[in-house]
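For this view, one protein chain was removed and the others were kept in their places.
Presenting chain A:
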Amino acid sequence: MARATVLGRLTWRVATVAAVRDETQNARTIVLDLPDWPGHLAGQHVDVRLTAPDGYSTERSYSIASAPEGNRLELTVDLLPDGEVSPYLARVLSAGDPLEIRGPIGGWFVWRPERPEPVQLIAGGSGVVPLMAMIRTREAGGARAPFRLLYSTRGPEAAFYRDELRRSSENGSGLSVTYAYTREVPQDWERPPGRVDAGLLAQAAWAPEREPISFVCGPTGFVENVADLLVSAGHDPARIRTERFGPSGGQP
């Protein structure tokens, strides 16, 4: 496996929430202002630390959703009803509040705009967040590597960045987007609800002969399943990068 980015020392910084924006009924994008942000690569994440008035504090990781641009950073947080941190970020935090973060973290699950090869993105649920940063970075820099996104969500209402993805896939820039719905499908949808399987992958993803680099992100069970399917379809394991979003092993 290749060596990747070199990172400096990570310190905690206090960001200010510039705005919040609903992505779905359950997910919210948080726009952060960071006066001295060192910049990031598409696919990296930050650690967020929350502190209660009595000094108790806890941390979680969140992928960066935005392309690198100046002092702004966006995170998109999906609310887990029984979670500790995500309900706060997705419901309580509001414009003007401080938020402690450190990063950027991670130099493996990253895409650099100078890479020429086709890119296959495969997301389960909130796993689309770091992949969106790659799509946005590609657009912002006018990069030409062809991109395909296969996005598995419960249903159309649960999909993040829907309008932006539609616009980006219709503007002739070489991004194609395929949805896989696991619970509810729109009317006249050609497939019944279900998981990503070998058939859908063969239809929606780059063929192994194109030698794409694949980025797979989502809940553990989803990532395991999709990465196995890619390997069985003949993709070189060395060209498949995965990011597993923590403990919950279920399908989105």
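Note that in this section a contact is a pair of C-beta atoms (placed from the backbone, for glycine too) under 8 Å apart; a residue touches a chain by one contact, two chains touch by 3 or more; residues count from 1.
Operating definition for what follows: contacts and distances are computed from a predicted model.
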Hidden subunit of the complex - UniProt protein name among "Surface antigen", "DMSO/TMAO reductase YedYZ molybdopterin-dependent catalytic subunit", "CRISPR-associated endonuclease Cas1" or "Molybdate ABC transporter substrate-binding protein": "DMSO/TMAO reductase YedYZ molybdopterin-dependent catalytic subunit"
Absent-chain interface as seen on chain A, which is shown: 1, 3-5, 7-14, 50-53, 56-61, 84, 88, 92-93, 97-100, 102, 105-109, 220, 224, 227-228, 230-231, 237-238, 240-242, 244, 246-247, 249
